[in-house]
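Only one protein chain is missing from this complex, and each of the others stays in its spot.
In this document, chain identifiers A and B correspond to the written order of the chains, with residue numbering beginning at 1 in each.
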Amino acid sequence: METQRVVSVPSEAAPQLEIHAPSAPVESQKKPKARGRTIVVTSGKGGVGKTTTTANLGIALASRGAKVVLVDADVGLRNLDLVLGLESRVRYHVLDVLEGKVSLADALVRDKRVQTLYLLAAAQDREKDDIATDAMIGLIEQLRGEFDYVLIDSPAGIEMGFKNAIAAADEAIVVCTPEVAAVRDVDRVVGLLGNRITVQLVVNRIRPALVRKGKMLSVDDVNAILRLPLLGVLGDAPDVIIATNRGEPVALDDASETGAAYRAIAARIAGEDVAAPQAAEPEGLLDKLGSFFGGRR
Amino acid sequence: MLNRVMEWFRTLFGTPSSSSVAKERLRLVLLSDHLALAPDVIEAMRRELFDVISRYVEVDEAHSDVSFEHKEKGIAMLASIPILSIKPREPESLPKEETSVLEAVTVNGHTSDNYGRRPRKRRRRKASGASQTAPAQ
Partner (left out) sequence: MTARRIVVTSGKGGVGKTTTTANLGAALAQRGKRVILVDADIGLRNLDLVLGVEKRIVFDLVEVVEGRCQLRQALVRDKRFGENLAILPAAQTREKTAVTELQFAEVVTGLGDMCDYVLIDSPAGIEHGFRNAIAGAAEALVVTTPEVSAIRDADRVIGKLQERGLPMRLIVNRVRPEMVRTGEMMSVDDVCDILSAELVGIVPDDPEVIDTTNRGVPLVLDPAQRLGAIYIKIARRLEGEMIPFTQLGAGGFFGRIFEALRAG
């Protein structure tokens, strides 16, 4: 009887693009392929919003028509799939591709909501040391040949996972919350990113009311230490929690202020002359009046 | 603010709350994670599956495949097992009914929903004059 091998490749995982082997050098007569931008999202400190930012910026950029691939570099503790709501469609992961078990095209999960967005998941049952840096660089190079943006979600820390995540990136978005521990970690990370990588800052979870009361660092306080170009400031709205519960990132939601902020950041990344979004906190009326009369800009 | 009101409306009109959605998603993703992390358990399952099926048919183990897939409300184990021939049946070796832990079994490409269950044979026993009938499944 005929042999049948069940290979779970649902049709939606086959994107309309070709993935070329990275080995062939480009001949000088040929026009070089347009190369996508490779951006790592990192922080040092865990829990500041790297994965949420990667997911939402990916959606926002793809919603503008760009072809975007999100790469989860958090081997062993993957969550990008969960935040995106794609966890039930992940079949294969980065190591499956690097070890030749499956093609890159088969491993990519295409988002049904934003059709130019793809996810390359991390392995859950492996370790970060299992990926050689060279292999990671090769993979990202392959991806950038086919996508406008390659966003890499870095794990927390500064060990192998982080090193692999930054290895092939030309740009970095560092995410920082307004707390001393986070600022200190970002400062360390920026030092490790070196001169090759262009770095920009996103400040997450600002609560303007607490800043006004002197109970939270302001964006200026944070950037007085970090001295980085500011991409945007995000508040600490509960809608992010709800979004992660449902697997529906806020950037998909036109009614979400946080979503709008992510979309504005995406526009800035794309080169539009849009003002860096500032955190807006859902406030009561009195607070609103107070900020109108005497709050910070 | 507006989207939190929308969220509240959603739950008011019968859409599950985001926390219950989260709980269900977590249940499935943890199941999937645990399966990914237990290759020895899966291997044992595979082994026993082949043993059971091999009682009835000759299978091509080398070309068999067992995998897990997310279905709508759960995770399904999918097995593709090429069948080479049917083994001759011997009356006394018919096994008792077995229940399976599988949600769905694909044998040679066809999905079967009654995963290996066979209706229990009705047996009449004469014991102390009373007849006992095993209940049908």
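By our rule, contacts are C-beta pairs under 8 Å (C-beta built on N, C-alpha and C of every residue); 3 or more make two chains touch, one makes a residue touch a chain.
Being a predicted model, the structure only gives us computed values, none of them experimental.
Student: Can you tell me which of A:Asp148, A:Asp236 or A:Glu257 touches the chain that was removed from the display?
Tutor: A:Asp236
Student: Looking at the full complex, which residue from A:Arg35, A:Arg64 or A:Arg207 touches the chain that isn't shown here?
Tutor: A:Arg207
Student: Tell me which of A:Leu82, A:Val202 or A:Ile269 is the one touching the absent chain.
Tutor: Spelled out, the listed residue whose C-beta touches the missing chain is A:Leu82.
Student: Pick from A:Met216, A:Leu252 or A:Ala267: which residue touches the chain that isn't shown?
Tutor: With A:Met216, A:Leu252 or A:Ala267 as choices, the missing chain is touched by A:Met216.
Student: If the missing chain were put back, which residues of chain B would it touch?
Tutor: With respect to the unshown chain, the touching residues of chain B are 4, 7-8, 11, 17-20, 22-23, 25-27, 29-30, 33-34, 37.
Student: Provide the residue numbers of chain A that touch the chain removed from this figure.
Tutor: 44-48, 51, 76-77, 79, 82-83, 127-129, 155-159, 161, 178-181, 184-185, 188, 207, 210, 215-217, 236, 238, 241-242, 244-245
Everything that follows uses one rule, which is that only the chains that are shown with their structure count from here on.
Student: Using mean CA coordinates as chain centres, what's the chain A-chain B distance in Å?
Tutor: It comes to 37 Å between the two C-alpha centres.
Student: Using the touch rule from the top, collect the residues of chain B that touch chain A in their complex.
Tutor: Spelled out, the residues of chain B in touch with chain A are 1-4, 6-7, 18-19, 21-22, 25, 28-29, 32-33, 36-37, 39, 60, 63, 65, 67, 69-70, 78-80, 82-84, 106, 108-109.
Student: Within the complex, which stretch of chain A touches chain B?
Tutor: 1-8, 82, 87-89, 91, 124-125, 238-239, 242, 244-247, 253, 255-257, 282
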